[in-house]
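So that we are looking at the same thing, I have put the structure below in structure tokens.
What you see is the complex with one protein chain gone and the rest in place.
As written, the chains take the letters A and B, and residue 1 is the first residue of each chain.
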Amino acid sequence: MRINTLEDLKYIRETGLKKLKPKQKVRISVGMATCGISVGGDAVFEELKEKLKNREDIILTKTGCIGFCHVEPLVNVYIPGKGILIYHHVQPKDVEKIINNLDKAEQLDNVVCQIDKWDHITSDEIIYGEGFTNIPCWNELKFFKPQRKLVMRNSGIINPEDIDEYIAVGGYSALFKALKEMTPDEIIYEVKGSGLRGRGGAGFPTGIKWELAKKEKSDIKYLICNADEGDPGAYMNRNEMESDPHSVIEGMIIGGYAIGAQKGIIYIRAEYPLALYRLQKAIDGARHYGLLGKNILGSGFDFDITISKGAGAFVCGEETALIASIEGDIGRPRPRPPFPAQKGLWGKPTNINNVETWTNIPLIVKKGGDWFRGFGNEKSPGTKVFSLVGKVENVGLAEVELGTPIKTVVYNIGGGASSGKKVKAVQTGGPSGGCIPTKFFDLPIDYENLASVGSIMGSGGMVAMDENTCMVDTAKFFLDFTVDESCGKCVPCREGLKHMLFILENITKGNGKEEDIGTLEELSETVKTTSLCGLGQTAPNPVITTLKYFKDEYIEHINNKRCPALVCTALIEFEIDQKKCTGCSVCAKRCPTKAIEGILGKGETFKIDQNKCIKCGTCLEVCKFDAVIKTSKGVSNG
Amino acid sequence: MDNEYIHVFINGQKFKAKEGELVIDIARRNGIFIPTLCYEESLKPYGACRMCIVEIKNKGVKKKITTSCTLQAFDGLYVKTDSNEVLKHRRILLELYLAQAPNPEKIKELAQRYGVKKTRFKEKYKEKDPLNNSCILCGLCVRVCNEIMGAGVIGFIGRGEKTRINTPFFEKSDLCLGCKACAEVCPTGAIKFIDEGNFRIANSWSNTSVELKKCKMCGKYFAPSKLDEKIDSIYYYRDKNNELRDLCPDCRRKVITKRINLITENEVEKYAK
Partner (left out) sequence: MNKEQIEDIIRKYDNHEGRILGILEDIQEIYKYLPKESLEFVSEKLDIPLSKLYSIATFYSFFNLKPVGEHIITVCMGTACHVRGAKDILNNLMELLKIDVNETTEDGKFFLTTEDKHFSLNTARCFGCCSMAPVIRVDDKIYGYVTIKELPKILKTYGWKSK
């Protein structure tokens, strides 16, 4: 059927609510975003499917990821009248227990929290039930408490593969409002007023970008969703597409109407097959209801979306390279001007926004720019989803209001370091960002503040590093990345970064020279200033910030040939603590180069031949008695 | 509008220009030297070599370094082609070039001009490099082969610091016209062709070879047949029966001279009567 009127929309809404909150039936939904699947969510789903074959009283569905990746696989169990229970670390063997104990579901030991009510924002608050009195509500958990879910308003609750459920929680009501009640200028006015800034990294005001694109006169205009999430350590866009794909589609249709574009393209990286599948399914669903295609909602506005797949090139996240890639060229950035807003795809005016920017649009249209300004701070309104990973206890997706201090994210949400060691820095903004030391952890997170300490907001990666992380190695890691991902067009980025990497490799091998630091600083400056595109202009940031805040580590490597974090292989040695060694010989068996010898059962005889050792760390990992120790010129983990 | 000029300031001097004109063109027209290794008027601006950086110094605008081959002029634009900062970066770029391709005259000349005596960076030397360790990946050859000649013989291979230029699969190409435009535009003289018997061989391009035409008078091989055909396909009105087409430039000149002399002799005879 086609949706044309408010009544049509309401009808679908009711259908969706029956699926989301069935009156008589239990609904079990398995968290099946890529993260959930990779730790066994799919096996749990299959097991449930098998066991529920003859159970008419239970509906089984998939849902996305609520962000609490640390305790996945997650299973939501909705019991009419009582609410939703979330089970953590569910394995196929737990399935039987769950479905056979629905009457005392809250007593099972792997309940992590409950959802009594949920603010989907584009609809009125939905009450799922308030019957579980002894279980903590989701937002009472330390992980969720500081969070504010605007972007992730539906993630991990609705079935992302069912458009009806999206409509049930108020989906497409913003589109309805936009097309039926607002002019394009009014929409742009609200978006400008909201202060929303590009969530892809640079933070350019979205409303102003739209205004520029709208002003261009052209028979055809394009609109692109940049889903080429390439920053290593960042995966919020993947989740937004996998868990709530319609919010992206709805944002794009509204954007198309506002700037006068007829065609939208989602450029998605090839590494995200599930996101691609769900987006395609969402597009098909929207077309089916007449929300994409000709004469949308009977308004006379035509708009359609296609998906264009990337093929593994980080640089294609850069707007002009992305356009080149869609046109079927190698992804080499093109000089600007002309800017994409003037001459973009196929030479036509083109507006590009990041996935997360698009998901914010329905909210702003539905609730108004002023409402949106109520979140975040003056210069950076709204929220941002961060992928909090690395060496923190609670890894996952954390959506916080901009202006939240870094420490809240790392310690309250993240729960501090997982290793028992101290957190030493967080890295934000991926290869374009920098390492922020703990002394700045009081800093409220926003675009300007992160820039002021030499990092960037980027797309939202936040990687925690502890005392076991070597900062020289970290800088080397990012340069290795950018050297490999540089398109090779301009000299400073192609050649300059390569030489910076050479120097860092030398330092980590113990061949560093005192003048290396100065040379690195000079090269960084030139690469930053003279590179053609954003990749080169920001690639030195990890080096610049580690040099600035962790210079002592560089000096340790250069002068004392020592790696204090025991990471740089050339500067460390593995040894066997013969007091702890039991002589079990597991290490000797697993050593790939046969560098370990000793007499079985005699711990004191086991030794590592340093000439044969390739420092792969296998012995350390396989030893059950902590008898293998790492050392570096007097520093050791023993 | 076309007749209306704007004014830009380069190194303090005021110049007339058209709005949107590239600063590098304005500078060249007025005899101001800006170094470049990848710019060519007949091709689209590319912005790869970064040597033509200049400093924009307009009041109220943050000081900015940008390439003059992509910088479009506007009224009152104020640029410096050799500010201290520009020179500082240009020198480091030259150090990078010296590490990548130490031998080409053009690189040595620029290094000398900007007082760069040696490079601090590790020189890259590739064994059996078809481009003699002289390629700086400015892309001029690829662009001229594709954009101007429409031949598409060569392209970039790989990416990042591993980028190379050659024929697909490093195999002989049957698309090459033998026009040598690539070698002609190459700023570092990296591309080698040799004429051997009735073949022109592109040593740099996987030994791609094209057949040469034989002069009907002296028997010398002189121009690639395919190039001739290509020109025919573009200039369809060219007289296919003109016998001069089959002569080498030397013989062509001889024939034409002879014809002119003949005409002159006839004229003399006519007036003598």
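As a working rule, a residue touches a chain if its C-beta (ideal position, glycine included) is under 8 Å from a C-beta of that chain, and two chains touch if they have at least 3 such contacts.
Since we're looking at a predicted model, the values are computed, not measured.
Participant: So there's a chain missing from this view; which of the remaining chains does it actually touch?
Facilitator: The omitted chain makes contact with A, B across the full complex.
Participant: In the complete assembly, which of B:119, B:167, B:188 or B:209 touches the absent chain?
Facilitator: For the chain that is not drawn, the touching residue is B:167.
Participant: Going by the contact rule already stated, which one of A:212, A:616 or A:635 would touch the omitted chain in the full complex?
Facilitator: In the full complex, the listed residue that touches the missing chain is A:616.
Participant: Touch as defined at the start, partner being the missing chain; which of B:50, B:89, B:159 or B:226 qualifies?
Facilitator: Of the listed residues, the one touching the omitted chain is B:159.
Participant: Given that one chain is not shown, which residue among B:175, B:217, B:231 or B:255 touches it?
Facilitator: Answering carefully, the residue with contact to the hidden chain is B:175.
Participant: Out of A:16, A:203 or A:310, which residue would touch the omitted chain in the full complex?
Facilitator: A:310
Participant: Could you tell me which of A:325, A:455, A:526 or A:632 touches the chain that is not displayed?
Facilitator: Of the candidates A:325, A:455, A:526 or A:632, A:325 is in touch with the missing chain.
Participant: At which residues does subunit A meet the chain that is not included here?
Facilitator: 34-35, 37-39, 69-70, 72, 229-235, 238-239, 265, 267, 270-273, 306-314, 325-331, 345, 387, 389-391, 395-397, 427, 430, 461, 463, 465, 469, 474, 477-478, 481, 485, 487, 592, 614, 616-618, 621-622
Participant: If you put the missing chain back, which residues of subunit B would it touch?
Facilitator: Subunit B touches the chain not shown through residues 146, 151-159, 162, 167-170, 173, 175.
Assume only the chains that are shown with their structure count from here on.
Participant: Report the inter-chain centroid distance for subunit A and subunit B in whole angstrom, where each centroid is the mean of the CA atoms.
Facilitator: Using C-alpha averages as centres, the distance is 45 Å.
Participant: Looking at the complex, which residues from subunit B come into contact with subunit A?
Facilitator: My answer: residues 45-50, 53, 65, 67, 69-70, 72, 85, 88-89, 92-93, 96-97, 99-100, 120-122, 136-137, 139, 156, 158-163.
Participant: Help me check something: in the complex, which residues belonging to subunit A touch subunit B?
Facilitator: Within the complex, subunit A touches subunit B at residues 313, 330, 332, 335-337, 483-492, 494-499, 502, 519, 522-523, 525-526, 529-532.
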